[in-house]
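Can you read through this structure? Questions will come right after.
What you see is the complex with one protein chain gone and the rest in place.
Let's look at chain A:
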Amino acid sequence: MTQAEIKLCSLLLQEHFGEIVEKIGVHLIRTGSQPLRVIAHDTGTSLDQVKKALCVLIQHNLVIYQVHKRGVVEYEAQCSRVLRMLRYPRYIYTAKTLYSDTGELIVEELLLNGKMTMSAVVKKVADRLTETMEDGKTMDYAEVSNTFVRLADTHFVQRCPWVPATENSDPGPPPPAPILVISEKDMYLVPKLSLIGKGKRRRSSDEDAAGEPKAKRPKHSTDNKEPIPDDGIYWQANLDRFHQHFRDQAIVSAVANRMDQTSSEIVRTMLRMSEITTPSTAPFTQPLSSNEIFRSLPVGYNISKQVLDQYLTLLADDPLEFVGKSGDSGGGMYVINLHKALGSLATATLESVVQERFGSRCARIFRLVLQKKHLEQKQVEDFAMIPAKEAKDMLYKMLSGNFISLQEIPKTPDHAPSRTFYLYTVNILSAARMLLHRCYKASTRKVSEGGSHHCIYAGYRCRGGTAPRNRGDDHSP
């Protein structure tokens, strides 16, 4: 993890959980996997506080534990997951656009609390919705449950791994830490609950009480221990699914910008059809036949089959290669090349960054080097039709900004500089990573200043483009 990322994690943890949790979290991110007492010793905090902090971090899926040999439990922080905290507003807003206020509040509660049982979520969300409704109206639990089930069906929320209910056949000591498992098919299985009730409106008198009456409330909440029907079944927000949704949105809007509204609708339909069938890291979606696409088009679109076929052919022939043709059965089998699409998006982001930072002539040189892969100094001047001095200057500016790199090709084994070719090239992956790193740095500055949060969204735009590209190429989410 780079220093900028660690700093950003530290700020995020401090903002959300306080200084103690921040100290423990950052220590774990820096040093990797450690047992409990080593953490307490190295950070100089009391064992009790370390335990509390770890409980909070584990609850929010930021730290995982593993049992090593000799019964030692080690804790490991997940830096990338901490960085996702920047995107919480975006996840909540997405849920709002897809499932309206109910969905928005469900996702918000799950993100704020890390893990929750379904009954707890439904109750809380119903209470919150009831408060915003007019007097006399209440939100029914059934409606909230329905939205929850829909979220689970589309994989936006998933079950957390749980302790398997094993009959304790071995009379030995209980393990130092429970081993949590989850199977693929159970991940989105909603338990059969009959949640009957309505949301309760919180009375205004409770808000004012700051003295003794409030002291009694915590005890009161632990007193009504009705048996929870889905005890032990916790749900969490499935962040990968949200990322998949963002990726789909980016591809659809790219197609809309490049071609027209209808083609973007076709691409959106294709992506929707492969939402659940295609794993999120696949290089391309499952092949879809033209007939299937025709049947799944949204109701409002009255295009004939031939027009659809023409559009598909056009999309497949486009040099950007978002859509590819994989066969001819069923009227033509089409796939969406996810990795290629994300790569093109990342490249486009890089080009636009170069243009905004250095000017359009630099951007021309940049696009040229991208296209031709490797170019010598002289060739750059010739192809770009820019005078030598300016071309030199621009190349060096981009070189020092790490957008372009030099590739040495020696002619002789002694690598003598006078007999070596120096070629300019663009390494897209490393340039994208550099840009991502810059975004994190900018976010750090903005988060620490606490001033305008706008730049955090500037970071979103960048990260949205480059992060999937990194995922795609590294094959690691």
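In the analysis below, contacts are C-beta pairs under 8 Å (C-beta built on N, C-alpha and C of every residue); 3 or more make two chains touch, one makes a residue touch a chain; residues count from 1.
Keep in mind that, in the parts below, contacts and distances are computed from a predicted model.
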From "DNA damage-binding protein 1", "Zinc finger SWIM domain-containing protein 7", "DNA-directed RNA polymerase III subunit RPC7 isoform X2" or "3-methyl-2-oxobutanoate dehydrogenase (2-methylpropanoyl-transferring)", the UniProt protein name for the chain not displayed is "DNA-directed RNA polymerase III subunit RPC7 isoform X2"
The one of A:V72, A:L320 or A:L370 in touch with the missing chain is A:V72
Missing-chain contact, candidates A:K198, A:K325 or A:K392, resolves to A:K392
Missing-chain contact among A:H16, A:R258 or A:K325 belongs to A:H16
Chain A residues touching the chain left out here are 15-21, 36-37, 40-41, 47-49, 51-56, 58-60, 65, 67, 70-73, 88-90, 92-93, 96, 112-114, 162-163, 173-178, 180, 210-211, 214-215, 217-218, 221-222, 225, 232, 234, 356-359, 377, 388, 392, 416-418, 420, 422, 453-458, 461
